[in-house]
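In this view, the complex is presented without one of its protein chains, the others remaining in place.
After this line comes chain A, so read on.
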Amino acid sequence: MNYFPDEVIEHVFDFVTSHKDRNAISLVCKSWYKIERYSRQKVFIGNCYAINPERLLRRFPCLKSLTLKGKPHFADFNLVPHEWGGFVLPWIEALARSRVGLEELRLKRMVVTDESLELLSRSFVNFKSLVLVSCEGFTTDGLASIAANCRHLRDLDLQENEIDDHRGQWLSCFPDTCTTLVTLNFACLEGETNLVALERLVARSPNLKSLKLNRAVPLDALARLMVCAPQIVDLGVGSYENDPDSESYMKLKAAVKKCTSLRSLSGFLEAAPHCLSAFHPICHNLTSLNLSYAAEIHGSHLIKLIQHCKKLQRLWILDSIGDKGLEVVASTCKELQELRVFPSDLLGGGNTAVTEEGLVAISAGCPKLHSILYFCQQMTNAALVTVAKNCPNFIRFRLCILEPNKPDHVTSQPLDEGFGAIVKACKSLRRLSLSGLLTDQVFLYIGMYANQLEMLSIAFAGDTDKGMLYVLNGCKKMKKLEIRDSPFGDTALLADVSKYETMRSLWMSSCEVTLSGCKKLAQKAPWLNVEIINENDNNRMEENGHEGRQKVDKLYLYRTVVGTRMDAPPFVWIL
């Protein structure tokens, strides 16, 4: 079979970097499996409970980079209690014990403690890169350990984490000898920042490419920082309030002009809109713009800025931009690939929100668009059909109509036909989120046409179990299915148990599945962890006389090779 020596094959494998491809390679034959596992440096684990660190290390002893994901996606929306799980400490302990040469750790939705950060910082001499996304459980003391002990730290990237800010001096914990920083993102920290320590750190980091500041870094400090780091590529502005005639603002304008490598801009928490013009000179270079936290910037200032951004590929904004604003985006940003429009008013319908018109305009004006997340007030089937025609290249399509169950606002029909058009036209669609009034019909379309679909999010949709069955039977590549408040029950859940072996996980909350249905499933599929999350009742489910037929509030099931996890809290019942 193999006409080449192992070293040659290994060298060939070095060019194969995607996880999917490497996984495929390892399945070809025993010899390739062996070569692949010893040469694999980067491992991605989509569900930290699908495997344990010991088995991971047995298979990949030369591991350098590990990505771990913990809580299910709906945890973002407060549907999963904080103590559910996803603890990283056992992983770090095991990695430390095995003396593997860990250089990079990327975590998403995991519980990280100061203890684990301290252990991490002390256990791996060559540790270079820490990326934490939507994690919680740690404080700035943990960051201080990382700063102090990781001699070769390159990336410290904290995205949207809940960090207890002890207002300590973690930034001053970076030794003077630390000059290797490439990424420093602490935008999610709430507290005061030692500006002097920050400036010194930036000044001695010639390789710094990405700097994202928190709220506590004011305009004058920003100006000084930009002067120290004109090579910056990705900038997250902290607080941006100031008098546009002030000296700091003048300094900032001058500094911005020198940042000719700047390609990505974000932040602007508490922004004074009239100061945005300082950035106009570099807008023509921007490929990424995130103004989704800049609630203060309205209409005309936003549009003025965007009109300069002709090369924009990624845009995240608030719906206060309005349909008219989106029309400007459509006519200006011809290179746009990804758009996210977030709701600015989470409580009620706003007047400046966007509608189907904005979406249609974008689809018509931006031929390269492949990813969209769109929160809006209303939608029509006609608009979705048009969007599908204009943009058949969608990979990710997430539409959230703010009011649950809202029909087509012109015809009062369900939105089945509109979403049907999207899945039919977009043959590469991998991720889809539905909203609005939807019947089983939309799921029939999804099952028939969404051949590449890997992740589907359903809320307040469907009529009967048929809906869920269409999806389970039709979508061969389904990996993550998450459903809330929809009338799918045991029949759909139990129809094809082997399907779940091909999927990473299934989430169902406020649906019609019963305890007996879940128990049956757990019996038929011992290689699944079937978790019932019942915060309110604890063990009441079992004691109650109606046991079998009681509806399960939250069900989360996932395939695993290591059986029931030992760290589940009392309100999680693993069948």
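Following the convention adopted for this analysis, a contact is a pair of C-beta atoms (placed from the backbone, for glycine too) under 8 Å apart; a residue touches a chain by one contact, two chains touch by 3 or more; residues count from 1.
Everything below uses one rule, namely that contacts and distances are computed from a predicted model.
One chain of the assembly is not displayed; among "glutathione transferase", "Auxin-responsive protein", "1-aminocyclopropane-1-carboxylate synthase" or "Septin", its UniProt protein name is "Auxin-responsive protein".
Touch with the chain omitted from the figure is made, among A:E199, A:E417, A:D465 or A:E531, by A:D465.
Touching the missing chain, out of A:D21, A:E54, A:D76 or A:E247, is residue A:D76.
Of the candidate positions A:E7, A:D21 or A:E162, contact with the hidden chain is made by A:E162. In the full complex, chain A touches the omitted chain through residues 74, 76-79, 134, 160-162, 188, 243, 269-270, 292-293, 295-296, 342-344, 346-349, 375, 400, 402-407, 412, 433, 437, 439, 457, 459-460, 463-465, 484-492, 510, 512, 514, 517, 546, 549-551.
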